[in-house]
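Worksheet: one structure, shown below.
Just one protein chain is left out here, and the rest sit where they should.
Our next item is chain A:
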Amino acid sequence: MTELEQLRRAMRATERPYPEDLDLTVIMRDGRRLRRRRRLAGAGAAALVTVLVAGGVGLGVRWTRPPAPDRPPARVATVPDATPPATSPPTPGPTRWRPPSPQPIGEVVDTGIRYGVDQRVFYLVAVDVPEEPRVRVGLMAGRRSPAGGLTNDMVINDVQGSDRRPGFHEIGYDEATPPDDDRPPVPTFGYFVGPATRIVGTVRGRQVDARLARWSTDPELVIFWFDPVDLTPGVRLDGIVARDAAGRRL
């Protein structure tokens, strides 16, 4: 018997008679939730989206948006700047109502990554995290069509503290494996608050430089992403550091 044959045989010989203890109720419940989240993200509109990020942390984000169609409009004063004007609320019709997409705050950052004619872009959006008043923005990975239309793919945001705390914030990993048919994989991305001019990730001993762009509204907020050629989307970083113009670690 060859060694490989022995390996094959050993893999099968160590199979255990696994008990019939699958909790299919939980599996199907979680599967439905995941499906719903994918649809919401794909449609670019969600009332509640949970994004799993580094370390398995669940992030809850409620994009600020106009009231649901089955409720009376809220007072204008409660609608944040980022939402569409109160003069053009969604009109619930007899057919299908689509909640509006979160609007970019500041300029949309073009990454130079293309999917056919669409561009991969990042932009800040307003978020509303219950009992966390200092978390007001999240970073959205989206796509921009030649006509300028935006499709939201994935949003990350803090769930506690302040969204402007110095240092790294949440990092977005695309967890759709195999890739979602509805959209291309999202490059690993995030933001850093501080005078960073270089951000380097480490994966399996290899250093990967991130691409950087400053947010037009607050230049202290540095948006970064890893080109999919350098870092496969979804692959987790082992470490990440930011350096200033003098090369000092921040």
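Criterion: a contact is a pair of C-beta atoms (placed from the backbone, for glycine too) under 8 Å apart; a residue touches a chain by one contact, two chains touch by 3 or more; residues count from 1.
The rule is short, and it goes like this: contacts and distances are computed from a predicted model.
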Inset, instruction - Would you kindly match the missing chain to its UniProt protein name, picking from "Intermembrane phospholipid transport system permease protein MlaE", "FMNH2-utilizing oxygenase", "Ferric reductase like transmembrane component" or "SigE family RNA polymerase sigma factor"? - result: "SigE family RNA polymerase sigma factor"
Legend entry - Hidden-chain contact residue, picked from the options A:M11, A:A147, A:V229 or A:A245: A:M11
Inset, instruction - Out of A:V159, A:V208 or A:V235, point to the residue that touches the absent chain in the complete complex. - result: A:V235
Inset, instruction - Would you mind spotting which of A:L22, A:A147, A:V229 or A:A246 touches the chain that isn't drawn? - result: A:L22
Legend entry - Touch list for chain A against the chain that is not drawn: 3-4, 6-8, 10-18, 20, 22-24, 26-28, 30-32, 34-35, 38, 177-178, 181, 204, 232, 234-236, 238
